[in-house]
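Mind having a look at this structure? Questions to follow.
For this depiction, one protein chain was excluded, whereas all remaining protein chains were kept in their positions.
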Amino acid sequence: ECGRIKVSAPVVRLGDPITASCIINQSCSHLGPEAQILWKLGAELQPGGRQQRLADGTQESTITLPHLNHSWALLSCCLRWGNSLQILDQAELQAGYPPATPHNLSCLMNLTTNSLICQWEPGPDTHLSTNFTLKSFKSRGSCQTKEDSISNCVPENGQSRCSIPRKHLQLYQHMSIWVQAENALGTRASPQLCLVPMDVVKLEPPKLWALDPRPEVAPPPPGCLRLRWEPWKPGLHIEQKCELRHQPRLGAASWALVGPLPFKTLQHELCGLVPSTAYALQMRCTRWPLPGFWSDWSPSLELTTTQQ
Amino acid sequence: ECGRIKVSAPVVRLGDPITASCIINQSCSHLGPEAQILWKLGAELQPGGRQQRLADGTQESTITLPHLNHSWALLSCCLRWGNSLQILDQAELQAGYPPATPHNLSCLMNLTTNSLICQWEPGPDTHLSTNFTLKSFKSRGSCQTKEDSISNCVPENGQSRCSIPRKHLQLYQHMSIWVQAENALGTRASPQLCLVPMDVVKLEPPKLWALDPRPEVAPPPPGCLRLRWEPWKPGLHIEQKCELRHQPRLGAASWALVGPLPFKTLQHELCGLVPSTAYALQMRCTRWPLPGFWSDWSPSLELTTTQQ
């Protein structure tokens, strides 16, 4: 081997110093006794190499770059040979920051994909390849004791979210969850969440329909609307309460809220509205009385109140 | 075990007979001495079961269905028990046809995906799960001798095409290729193709552009058009000839053909056209003088001839 670079550390904090040494051995043919070792960072020659001849006849040059300000750079160990500068070895230098502590970790149980979807804020760019892993274990009560470990959840290429599949979950047991960020300069873990998957379930909203008039039923009185809704299939086994909101389609009136509506009634007559006026109606539901998150509001249903 | 069905063959030709036997052993508790074994095909009771008591005290019933006309059916062996009919075992019967000989096998060398893409006609539906495999081996001359085998190409779910990747190919050597179809009732192989991958290359057409007028160059005479083309990058190393076709954009005149154009000239002046008329121009190329397939025609370039 002609030349070999050794660096104090392949990755340093941005702006920190880095020291490298390059040893040229005699087998590097055509070498004059006083071959001068030169250093290049990227394409620029770097002064300040300290060269010495070692006992075994090899030449060693050492250089300290006071501040490595590039997140990636190539350090070359060169020799002047005739009127050319020969590259004998190259080292890839990396500089960046240890990971920040991931924060704002939140999780939702998604009954469509049957998985617990967690997301977090990764923190500022570290300029280094940083791996995030969602770690968790099954527990009891306030997650003080670890019962069964759950396999790590590795997000897809660089995403700040991960889905723990149903087969790793006990939906009605406590589990402790946190995110670990790791790069060459360190590891940081987010605060731990202690949750029960079903208690963070987020449902999909019901489907709203106009209630079809039926001969045997009197038409709705003026200023009233009749609507029905179809609950979201995957949430049928979950007791829920719902809320309805309405606003005139035209004008700037804000939403008026009606609820809670027991979700099993599946239909409702809304009165006290302005007659022969078009209204936009939306509904959302949440697991209740057991804990859960409100669904998003359903798409709008447009109905017009009966005339005076 | 209460009852066990055995069938003469799990898969038969559509319309062929099928024979099954069902053995009920004594351990099937609560059995009266003359327990009657009944057969059901799907939901329908099937008469004609011949029952006998075997030496070891077990009861056996045998039935022959003269024509199995369903490609898939469930045969159940049942026992009358009180006033219910108890199912003791079930067998899945399948009927269909042996594969037809795959035909119209053709292959193209695709330089974008760097693979040899072959397709074929699978023949009529056999009603049975039929696997198609593209088989090939490297050879010489007229593919009489097999030199190196090439791993089988299994099409993606049910497609009648398969791509042999570059790493399995020798682009300038003969190879023999055929398709094999196989199901429970037999195997058929298509006739063999003997080809050299590069000789079945199909190029992509060049990109057509108007030739930008340049001060130092006289404008095109009336009734003329100047165009240039950019050859398709992956085909740059291939000597080609090209053809140009044009037709007035309006009216029903058919395409007029100009060629062969040497593909390296990269530009052309077309004259003899109707002045101040909009024309649609298209170009295609093929490997030449070595064999290859014509590319598709390029998208149209619209140019208007200079005035009189």
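Letters are used for the chains, namely A and B, taken in the order the chains are written, and counting of residues starts over at 1 for each.
Here is the rule we use: a contact is a pair of C-beta atoms (placed from the backbone, for glycine too) under 8 Å apart; a residue touches a chain by one contact, two chains touch by 3 or more.
Simple rule for what comes next: contacts and distances are computed from a predicted model.
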item: Chain not displayed: protein name in its UniProt record ("Molybdopterin synthase catalytic subunit", "MOCS2A", "Granulocyte colony-stimulating factor" or "Ammonium transporter"); value: "Granulocyte colony-stimulating factor"
item: Contact with the hidden chain (one of A:46, A:62 or A:86); value: A:86
item: Chain not shown: contacting residue from B:12, B:105, B:198 or B:301; value: B:198
item: Among B:35, B:87, B:117 or B:171, residue touching the chain not depicted; value: B:171
item: Contact footprint on chain A, counting only the chain that is left out; value: 1-4, 27-30, 42-43, 74, 78-79, 81, 84-91
item: Absent chain, residues of chain B that touch it; value: 114, 140, 166-167, 170-173, 198, 236-239, 289-290
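Definition applied: only the chains that are shown with their structure count from here on.
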item: Distance between chain centroids, defined by C-alpha means - chain A, chain B (Å); value: 42
